[in-house]
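Moving on to subunit A:
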Amino acid sequence: MVEYIISKYNYWVYIFLMMLGLYGMIGKRNLVKKLIGMNIFQVAIILFYISIGSKVGASIPILTAEDLHGMADPVKYMNSLPHVLMLTAIVVGIATTGVALAIIIMIYNRYKTLAEDEILEIRKKTGA
Partner candidate 1 sequence: MRYGYEQCIVLIVVVPLITSFLAALLGWFKRWLCYPLVLAALGISFLCSLGILDLVMERGTIHYWQGGWEPPWGIEYVVDHLNAFMLVMLTFIALVVAIYSKKSVEQEIPEKLVPYYSIFLLMVTGLIGITVTGDLFNVFVFLEIASLTAYALIAVGEDGAPMAAFNYVIMGTVGACFYYLGIGYVYIVTGSLNMADLSQMLPGLYHNKAVLVGFALFTVGIAVKMGLFPLHVWLPDSYTYAPSASSAVIAPMFTKVMAYLMVRIFFTLFKPHFSIDLIPITQILTWVAAGGIIAGSILAIAQTDLKRMLAYSSIANIGYIVLGIGLANRMGLTGGLLHILNHAFMKGTLFLVAGGIMYKMGMRDITQFRGLHKKMPFTMGAFTIAALSMIGIPPTGGFFSKFYLVLGAIDAKQWAFIVVLLVSSLLNAVYFFRIIENAYLEPPVTAYATDGGTHEEIKRDELPLSMLIPTLIMATGVVLLGIFNERIIAFIIRFAVPASF
Partner candidate 2 sequence: METVYSIKPLLAVLVSLIAAPLILLTGERQKNLREFWTILAAVIKFSIVVSMVPLVLGGKVIEYTILPIAPGLLLQLRVEPFGMVFALLSSTLWIATSFYSIGYMRGLKEHAQTRYFFAFAMCLSSAIGIAFSANLLTLFIFYEILTISTWPLVIHKETKEAIVGGRKYLFYTLIAGTLILFSAAMIYHLTGTLNFTPGGFLAGHGTPAMLTLLLITLILGFGVKAGIMPMHEWLPTAMIAPTPVSALLHAVAVVKAGVFGCLRVILYVFGPKALTDLQLWLPLAYFVSFTILAAGLLALGQDHLKRRLAFSTVNCLSIMVLGAALLSKSSITGGILHMAFHGFMKITLFFCAGAIYVKTHKEYVSQLDGLGRQMPLTFGAFAIGAMGLAGVPPVNGFISKWFLCLGALEAKEIVFLVILLTSALLDVAFFFPIIYKAFFKKPLDDVKPHFDEAPMFMVVPLTLTAIISVVLGIAPDAGVHFFRIAKLAVNSILGLGAG
């Protein structure tokens, strides 16, 4: 069991990070903390993708001259496609963070606070 856990430690790390992020999004009452939780959540998934693409002792999939003559050995190469996909995901993540931060600024300008409870209270008072 222990071995099983240790041998797949990368997945456990990503699951731990994901849950951490989820907790941040649900459990925290401050909007910025929620946003940080969201970021951790996204990063966890990015780590997951990176770990599924990598192999111990392998290198980037660029064919060398000798490969061209003989058979290319798949063991020598990582699958870099998930890594490339993550470039897109990182961009998406940054964009999301950007939008979220912009919205947070709007909220702050409107309510002068970022605590969810207080905002709810203010809104209840103003009837909006």
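Keep this in mind: contacts are C-beta pairs under 8 Å (C-beta built on N, C-alpha and C of every residue); 3 or more make two chains touch, one makes a residue touch a chain; residues count from 1.
If you want to know what made the cut, all candidates are chains of the complex that A comes from, given by their letters.
Since this is a predicted model, take the numbers as computed values, not measurements.
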**Prompt:** Which candidate among 1 or 2 is in contact with subunit A in the complex shown?
**Reply:** 1
**Request:** Enumerate the contact residues on subunit A facing candidate 1 in the complex.
**Result:** 22, 25, 31, 34-35, 38, 41-42, 45, 48-49, 52, 79, 82, 85, 88-89, 92, 95-96, 99-100, 102-104, 106-107, 110, 119, 123, 126, 128
